[in-house]
Every structure is written in C-alpha cells, then in structure tokens.
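Here the complex is missing one protein chain, while the rest keep their positions.
Naming follows writing order (A and B), and every chain is counted from residue 1.
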Amino acid sequence: MRFLAGRVINAVLVVCGVTILTFVILRVVPGDPARLMVPPGSSEDVVENIRVELGTDKPLLTQFVDFARDTLRGDLGNSFRKDESVVALIAQTFPNTLVLTLTSVLTALAVAVPLGVQAARRPGGVIDRIALAVSVALQSMPSFWLGVLLVYAFAVRNRVFPAIGMDGLGSLVLPTITLATGLMAVLTRTIRESMLSAFESDYVRAAIAKGLSARRITWIHAAKNASIPTITVLGIQIGFVLGGTFVVELIFNWPGTGLLALQAIQQRDFPVVQGVVMVVAISFVLVNLLVDVMYAVLDPRVRVGNRNGSR
Amino acid sequence: MSAMIELVEVVKDYSLRRRSGGEARLRALDHINLRIEAGSTFGLVGESGSGKSTLTKVVLALEAPTSGTISVAGDNPSTQSRTQLRAWRRHVQAIFQDPYASLAPHLTVEQILTEPRRIHRLEEHETISPADLLSEVGLGRAHLNRRSRELSGGQRQRVSIAQALALRPSLVVCDEPTSALDVSVQANVLRLLKTLQRDHALTYLFVSHDLAVVHAMADEIGALHQGRLIESGTADTVFRAPSHHYTAALLAAHPGLTNEAIRTSASRRLDIALPTRGSVGCAYRGQCEAATPICHTETPTLIPATDLSACACHHPIER
Partner (left out) sequence: MKSDRIAFAAGIAIVVPFAVVALFARWLAPSDPNLIVPDKKFRPPFWSAGGTIEHMLGTDQLGRDLLSRIMYGAQTSLYIAVGAVLISTTIGVLVGLVSGYTGGWADKILMGLTEVQLAFPFILLALAILSIADTKSPPVLIGVLSIASWVIYARVVRAQVLIEREKEYILSATVNGATRLRIMFRYILPNVLPLLVVIVLLQLATMIIIESVLAFVALGVDPPAISWGLILAEGRRNIATAWWMLAFPGFAIFLLVLGINLIADARPSQRRPTVPVRLLDTDDRATPHAASGASDSNSDHLLEVTDLRVRFATGDDVLNAVDGVSFHIDRGELVALVGESGSGKSLTALSIIGLQPPAASLSGSIQLDGHELVRASGATWRSIRGRRISMIFQNPGTSLNPLLKIRTQLIETLGAGQSKESVGTRCADALRDVNITDVDRVMNSYPFELSGGMQQRVMIAIALLGEPELLIADEPTTALDVTTQAQILDELAELARRRDLSVLMITHDLGIVRRFAERTVVMYSGRECETAPTRQLLDEPQHPYSRALVETVMALEQTPPRLVGIDGRPPEPIDRPQGCAFAPRCDRAQDDCTTIVPTPQTTATGRAACLHIHDEVVAG
C-alpha cells in the first residue's frame, strides 16, 4: 500500500506541475488577451479597463497567488466571455466527454481483445493477417477524416444517424466509431504482441509440458501476463483520447469539454482554457493511478516488493 | 614482496529502497581483510550473495567502499583525482564472464583493441599493435575486421583478454572468465591465462563459482560467505583440509574434489532461515551442524587455523 501512497503523492505533484505550467505559459506567451478582445485601434484606456476586469493588470505573482487560492477553494474563476463560472461550464460539458470516451474505449476493447488473442494463437494465419492489415490501415487513418467521412456517408448522403449534436443513443454511434477506430487498431496490435511474447515464454512452455489445455494456457497463463503491458498502453492511449476529443466534438458538435476548450481558445477565454487543461490533466493522472492500481492487483511483485529475492 | 592488493576492514553497504516502502541496508562486504601478493593467482570462491562481484568492483574502483582502506597496485583509488585514477587504470584490468556482453557490439575487433591506446592518448609506437595483441592470445589477423557477433564464445573471451593486456597491466581481475564457455574450450583459455601470467608477470584475482577451475588456477584461496571472508590460505591446504564447515560443504558438493574426511565433516546441512547477514554471530550458523550458542552471540574473526590457512569459525574442523 505504500506503493500506492507514493503514486498518489506523485499524482498530486504532477497536477500541481501541470497547473503551474499552464498558468505560466498562458500568461507568458506574447499576445495580450485584453487587446485581442477589443476592436483594433481602441484606445489604451479601453484596453486597460478590460485588463482590470479580467485581472490581468496585476503582477504575475499576484495573479498566480489569487488563482491558487481560489482553485483550492474550488473556484476556477469566471469565463471571460460567457457569464458563467468555469466550474459550471466544465460541469455541464465534462460528463458528455466522459460518456464519449468511455463508450469508445469499451468498444475498442470489445473488438481488440478477441481479435488480438486469436491473432496471437495462430500467427501467420488468416485471422492474424487480416487483423494486422486492418490494424495498420485503421491506425493510419486520421480520426478527423474518418469522422467527416462518416458524417458524409451516414448523415448527409443517407440519413441513418444524426450528424450533429448530442441527441439520444443514435447520436453516440458515429462519434464513438470515430474515436474507437484508432484505439482499437493500436490495442489489437498491443494485445497480439504481448500475447505472442507470453506464448513464447518459459512458463508457457512448462505449462504445455504439464499437459494443460490450450484454453487454460491462453486465458489463465498468457492473458494475465499479457494484460500488464496492455494496460500500460491503454493508459497512455486514453490520455491521447482525452486530449484529442476536441476534434471529434467539433465535427459532430458534441457538447463536451474539448469543444468548450476549442471555443475558449478561439475566444481567448483563458480561465476556461486553464480550467479544461486542469480537468483533463487530472483525468489523465487518475487514469494512470488506476493503471497503477491494476498493476498492484495483477502483479504480486508490485504489491509485496521483493522480500526474499529469487535466491 | 609487496602486496598487489591489500584490503583492511573493508565494508560495503548498499541501501535498497523497497517498493513496499522503507529502506533496507544490504551489507555486501563485511569487514574484509585480505592481502594478495604480486605475481600470484588468488582464487575467490563463494556462492550467490557471497560478495564476490562486489569485491571485484571495489578492487576495480567501480564502487567505493563504505569504510575501510584499500590499496591496489600501490595506490588507494578512492583517494585519487580523476587524472591519477585514469593513470592508475592502466595497471588494473579486468576480464568478465559473459563473452557476449563484454565486447562492444558496434566496434570491430581492431577498434576494440585500439580503444585503450586512444583513451590514454598514447602514440601508436608506444603501444602494442592490435595484430600483435591478437597473436598473443592465439588469434589471427583475419579477426581484426570482425565484430563480436561474428566470433565464438572462446574467441570473444580471447579478444577480451587481449584488450585487457593491451597496456601491460600488473593486475588482472578475472570474474568468472570461463564459466560461459564449453568445457573443452575452457581449459584452453585457462592455459592461455597461465601462460600470459608467466610471460608478463601478472597478478590474478580469479573469481569463480567452479571449484575445479579455482583448484587448477589458484595459488591462494579465499572463501566468501554472506560478505565475510570465512577462510583463506594456500590452495593446497584449503582444498585438502578445509577448516571452515562452509568450505567443507562447498567441497563436498564436488565429488572430484572431495575426500572421505571432507564428506563426513560436511555431512548433514541444516536449513534454518535466519537473517544473518551483517548481524552479530556467525553467518553460517543457520546451516551448520556444529553450531553452538557462541556462534549466535559472537562474530568469529579470521584467525590462523593451520600454518598455511586461516578461518573464521568458533569450532574449526580439526585434522
């Protein structure tokens, strides 16, 4: 359990680091948000007024202290553009992003696991070749192109699924397919590789020598070991997905945090951007923490720590 | 004769950070006192965890001792400046166990053999040419352009030896140099080592888990157990009449080196798991049939057992 405590502390530090970094970058990069919010040629007074309103006239350190203090109280500030608090905006949109991410991951897994395992059982066989070819192709497909194509094929040409907006289960289909495709390709290959690696290990050879059945060897011996590297990759990939939903949300007009952030960026709405970055970072860190927990559950060496060593 | 290696009360501790939290101190070397004369071969035996590799690392100045003093080839490497250390390294070389990992995989044999010269910024005429080095170890010029993956285990080991001797060191640490080789090839490499020792007046610190090999190569022997030197002396004495029960157990495991006397004195081994490393008392007391209460309360020190050997035991085997 000390292992997990260490990871939690680590996670908190990382989130702090991300927050500070975001804050600094947003404030340090050239370009004054206040100026960008008013028509060009406005007088300096007008710009200064906006700055006071936004709070960007104060020295950097003060801004940061204020921000830190407010954050710890749960107040992420107010949107520069909309009349709502950042927390409220995020609360409205994050669940939508979560739903999309979750269904995508589950869909991807539902396909990748059986496919990857079967491909590894008979490498060079029919299923393996197809799985590999399809995976390489799907992995190469940019998700936003796929999304747009799907919209064209199923919403514009033939009205099968709704093209935009979040409106019932049907509207979840196209965005999920878009997000899940690349993930599925990567996962299939990862699972295949790690299962192959497990099949070639000493303990599988010994298990065969014991006379165990193929089913037991595949699912109890090989799969358990193969799930460790798979979970690692899954954690990283989920991170990519979380950070990249904005494109899919844009294409399908899905009201998630990604779309929120994109709009905020275009409108120079810094508190919102800051808030979204933090939320995404926290999610990523939580996902990795979950991965660490899974390691501890699966691998006794992580739980116990080498007490006696192998000699 | 001056000592090539002298260790006085050398201790080496490692701290391990456990994944489950907390730190543990692992005592790899426990007050080692050792003296190796120039021109001889000192065989170091011990099983895993005995501290053999740590000792070689300390002698080679790859690790610094936690406490104690060391003197190798006339200098104490822990107190030297970087330049002095580099100069010192010309005199102290090593051959390692794994012929597959001990040669840089991306360099040709010729490049490997010129590295020592380049490192010490010596001129070509001041050193021995790679072709000559190869012939000293029984290999032909044809190997100069090969990479290590094109050579057999025995050939790689020969190249390692050639590289070690490039700058004419006085001490060579041999860490299991033939353990990974075929039996029939092993003896040839050992013979080569013996010849080179004669020709170049070398001192060997020869580490091996294989008692037969140590028996064939060493003039003097030291046996390590859990970081302590529990017996030392001339090879003859220790092999024929070991005084420490652990040494006897090692020999008993080897039918060719055992005699009746050894077999009976090392008959039954106990198997009591005790955290003995680095603690007070004899580290072998969990396995030793002859253990008595004093073995638990007092750490034995290395004292003479015969004219030609010393052992650290409260109840050394009588002859």
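Quick note on the criterion: a contact is a pair of C-beta atoms (placed from the backbone, for glycine too) under 8 Å apart; a residue touches a chain by one contact, two chains touch by 3 or more.
Since we're looking at a predicted model, the values are computed, not measured.
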| item | value |
| --- | --- |
| Among B:7, B:29, B:196 or B:213, the residue in touch with the chain that has been omitted | B:213 |
| Options B:9, B:182, B:199 or B:289, residue touching the unrepresented chain | B:182 |
| Residues in subunit B touching the chain absent from view | 47-48, 60, 62, 85-86, 89-90, 92-94, 96-98, 101-106, 115-116, 119-120, 152-154, 160, 163, 182-191, 194, 209, 211-213, 215-217, 236, 239-240, 249-250, 252-257, 269 |
| Positions on subunit A contacted by the hidden chain, ascending | 10, 13-15, 17-18, 21-22, 25-26, 29-31, 33, 36, 120-125, 129, 136-137, 139-142, 144-145, 148-149, 151-152, 156, 196, 199-218, 220-221, 224-225, 239, 242-244, 246-247, 250-251, 261-262, 265-266, 268, 273, 276-277, 280-281, 284-285, 288, 298-301, 304, 306-311 |
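Assume only the chains that are shown with their structure count from here on.
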| item | value |
| --- | --- |
| Computed distance of Cα centres, subunit B from subunit A, in Å | 53 |
